[in-house]
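All protein chains of the complex are present and in place, except for one that has been dropped.
The first chain written gets the first letter, and so on, giving A and B; residue counts start at 1 in each chain.
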Amino acid sequence: MTDKGPRGYHDIGGDQAGQIPMVELPWLHWEKQSEALRSLLGDGTRRLVSLDELRRGFESFGEKKYDGFSFYRRRLEAMVDILIEKGVLTREELEAAMSEGRKRWPG
Amino acid sequence: MPHDDHQAIVVEDEAGNIEGQIVVNALQEVLIAKGLVTAQEVTAAIAKLESPGFHQGAEIVAKAWTDPAFKSALLADGRSTIQSLGMAVTEARIIVVENTPDQHNLITCTLCSCYPRSILGQPPSWYISKAYRALGPRTPQGSS
Partner (left out) sequence: MTSNVTRFSTGDRVRVRALGKAGHVRIPHYIRGQVGEVVQYCGRYLNPEDLSLGKTNGQAVDLYRVSFPQSQLWSNEPHPPQDRLVLEVYDHWLETQGAANAP
């Protein structure tokens, strides 16, 4: 087979893999909130983060970051990356809000 | 480049889930401050995401089993037929395939776990796992 061109680390169809996990994980509140924000930001009035841009986002993490995050965390981080790329917000603004947020968690 | 050792599914531990909550709360706060979303909109959007689910799939299948005209319409044009049940469909197109005694179908999105979320809600954990994305196309008769 001739050269198939570049392959993204997300492009795993046909790879070897272990057992398909039959665990059923709960859909957590932060995950729903993240998906809700993405759907609002992608809607007709805002058009800030489309699903296509979101995919490009997590396909651009680099393999280590992609492999380290769960499915919904990847989508949340991709949304953040796209918003920063577009100048909607800055990493500093987000981290300042996160810093404040951390104070509200016990321990 | 070998891609042979994907972790079957990455699950956040407690610290990871706390971090996820911190990130999304901070993001929402910044977006609200910039007037891009409101808290009420987020609440409504969450409710909208929670409303579809597996039960809708069961309803569609049951109707296809009992109503041949519906089944034909469903196989010809999934989206408008499902909409005719009063279900919202946001995907551009829905293709429905039928399992028969001679043919079984297995659906996967190897690149990103696409799924008809507006109809069926969020996919099961096994569907979004890396193991399923990797194995789906080549071992449809199933390892386990």
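Basically, a contact is a pair of C-beta atoms (placed from the backbone, for glycine too) under 8 Å apart; a residue touches a chain by one contact, two chains touch by 3 or more.
Since the structure is predicted, the reported quantities are computational estimates derived from the model, not experimental observations.
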Among B:N17, B:Q56 or B:T110, the residue in touch with the chain that has been omitted: B:T110
Hidden-chain contact residue, picked from the options A:G14, A:G68 or A:G101: A:G14
Candidates A:G5, A:P26, A:G87 or A:P106 - the one touching the absent chain: A:G5
Contact set of subunit A toward the excluded chain (per top definition): 1-7, 11, 13-14, 47, 50, 52-53, 55-56, 59, 86
Subunit B, residues in touch with the chain not shown (by the definition above): 92-93, 95, 110-111, 137-138, 140-141
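One rule holds in what follows: only the chains that are shown with their structure count from here on.
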Intercentroid distance (Cα basis), subunit B paired with subunit A, Å: 16
Parts of subunit B lying in touch with subunit A, wherever the complex brings them together: 1, 3-4, 6-12, 16-18, 20-31, 34, 36-37, 41-42, 45-46, 48-50, 108, 110-113, 122, 124-126, 128-138, 143-144
Contact footprint of subunit B on subunit A as seen in their complex: 7, 9-25, 27-37, 39-41, 46, 48, 55, 58, 67-73, 76-77, 79-80, 83, 88-89, 93-95, 97-98, 100-102, 105
